[in-house]
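Comments concern the structure below.
Note that one protein chain is taken out, while the other chains of the complex remain in position.
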Amino acid sequence: MTQFAETTEDFAEATESDSFLRDTVRVFCRNRMAVIGLVLVGVLVFVAIFIPLLSPHDPYRVAMDEQFLPPSTSYWLGTDNFGRDLLTRMLYGARISLIVGIVPSFISLIIGAVMGIVSGYFGGRIEFIIMRLADTMLAFPSLLLAMVVMYTLGANLFNIFIALSLVGWAGVALVVRSQTLVVKEKEFIEAARANGTSKATIMIRHIFPNVIPTLIVLFSLSIPEAIMWESSLSFLGVGVQPPEASWGLLVAKGKEYLFSAPLVAILPGVAILITVLAFNFVGDGLRDALDPYMKD
Amino acid sequence: MLLSVRNLRTQFQTHNGPVKVVDDVSFDVGRGKIVGLVGESGSGKSMTALSLMGLVPSPPGKVSADSVVLDGTDLTRLSSNEMRLRRGREISMVFQEPMTSLNPVKTMAQQVGEPLAIHTDLGRRAIREKVLRMFETVGIPEPAARLDVYPHQLSGGLRQRAMIAMALICEPKLLIADEPTTALDVTTQAQILRLMIALRDRVGTAIVMITHDLGIIAEMCDEVNVMYAGQIVEQADVFDLFDRPSHPYTRGLLASIPKATEKRTAERLNSIPGVVPNLAKLPAGCRFNPRCKDAMPICRAQEPKLTDLGNGHKVRCWLHDKQGGKL
Partner (left out) sequence: MSEVLISADGLSKHYPVGTGFFGSQDRVIRAVDGVSLDIYERETFALVGESGCGKTTLGRVMLRLIDRTAGTVRYRGQDLHALNEGAMRAMRKKLQIVFQDPFASLNPRMRVKDILSEPLRTHGFGTAAQIEERCGELLDMVGLRRHLLRRYPHQFSGGQRQRIGIARALANSPEFVVCDEAVSALDVSIQAQVLNLLQDLQEQLKLTYLFITHDLSVVRQFADRVGVMFLGRMVEVGTTEEIFSSPRHPYTMFLISAVPRADPHQRNRERPLLVGDIPSPMNLPHGCRFQTRCPYAQAICRTQEPLLSDRGGRAVACHFPLET
């Protein structure tokens, strides 16, 4: 036995890679666009949390005598049709966009992950039912579905969460299921069964941790999607309601004044564009950085 | 001499710095000879093959050599296009995994005929004829019926024969076979190896046989190069190698393989302690020294060079180098 003890010293230190986290961070940082995206996202988060407390202007105070003012020192981006500071309203809108981006994505991630793992692991009738359900959700025109939900439940922020989660879980479930199918065939799952480990424990302690890299990527890519959804819904009038200031709503209201006061519609639109791009870059960067862990 | 490799060097850029996976490898292949490259994982034998073929991806890899002369032409002086013209025609390769090396959406005739389509002006019918004859040569039963099938419709053994057919169809002077039978059953392996020898006898193709299996080396090769951690540590005629193994690694390998042909004498196998070193963190001195029971102080300090023991038998070991002290 001592023969082996001495040999372990030689290769105990010969690690292939340092750690999951360090590797991922390193590859991510090499991707310039991803880093830029991350910085922008960081700025957005900072703004969403802090600035509304610091902005001198009230986003809701109406001042009809100050309509459509051009950018000036007191109103950096000018004012909108109700004389409200556009910048302040956009900053508040940032907060809404972030919340609406993150919360429903997270919810649909959880629902999708559970559905995906359960259907992938059990197969048979359970898989059939869940997958047909997911297929149905995906076949539905999502915008229509979201609109119907909003009409039925009433248009407010909370219901947007419900609508977007409903729309989003099916895609996640599909991807997670196929990952589960791959992981399920690995021998360490068989080893767990050979040890008498219960099915639930296998799904939670073995399958789920191996699906996490995929979930991370899905999460970062569904955030911009959710932001787009919210903008569309608010634009169509079934999302956030005035006087709240979501970017989609700002664009909607601003479009009526597109030629007289173009900034009011264009700037929030540009904000949507940049935010969505930033999250997409981050998501792509994460996917590349996590690639070996997803292929495993 | 058909192939003369002098100081082949291949290195890869990793985030830990450059790693030399092939370190000053030199060997010769005579016309019609079968030369073996034997080693375990990390020895650099497959990388050597890919480097000779020019198939190492150029970043992050970098291949260089003093010279690699194939039938009078130095391959290192060729442009990538000129090298491409020779691949498949003068020098070709058979890989380990016949399933992933074959295109699943092309028929066997299309794939096996592809080198002809690229390197010759033969028309489609002529190519098909040649493929059929090649199938017969490599012993594919019912060859005409196998022309238009897809890879997944054939067994592993047949696919590997098809790969050999594809590699030989332009009658190259040199065939590099990288673990061609590792993925096959032992009975199929025996057939394929016998086929390769027969082809060598008939057509005169020289073969570089890359494997980790010393049994295959003993059955097939004329000369052998033993590789460890990117270097050749012993080079000899095959009988010499097995009768008088000189490098401790070679001796350790030979002692550690279980023999199907001998009754169990010892209760335990002799094993070589330790593992192959990480190429990015090589030990000082001889790369094998941490695992060598005969290691001397000089082994830990200085890397040995190849010493000639006469009769073409070379060893990279201080035990055999006069400079290192006693023989």
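Structure notes:
Order of writing sets the chain letters: A and B. Residues in each chain are counted from 1.
The criterion applied here is as follows: contacts are C-beta pairs under 8 Å (C-beta built on N, C-alpha and C of every residue); 3 or more make two chains touch, one makes a residue touch a chain.
Keep in mind that what you see is a predicted model, and the values were worked out from it rather than measured.
Only one of B:N16, B:S41 or B:N311 touches the absent chain when the whole complex is considered: B:S41.
Residue in contact with the omitted chain (choice from B:L269, B:A284 or B:A301): B:L269. For the chain missing from the display, the contacting residue among B:P18, B:P60, B:G123 or B:P141 is B:P141, taking the whole complex into account. Touching the missing chain, out of B:G32, B:G156 or B:P283, is residue B:G156. Touching residues on chain B toward the chain that is not drawn are 40-41, 141, 155-158, 185-191, 193-194, 212-220, 238-239, 242, 252-254, 256-264, 267-273, 275-276.
Although one chain is not shown, part of chain A still touches it, namely residues 1, 3-5, 7-9, 11-12, 14-17, 19-20, 186-188, 190-198, 201, 205-206, 209-210, 212, 293, 296.
Here is the rule we use: only the chains that are shown with their structure count from here on.
Remark: chain A and chain B have CA centroids separated by 50 Å (rounded to whole angstrom).
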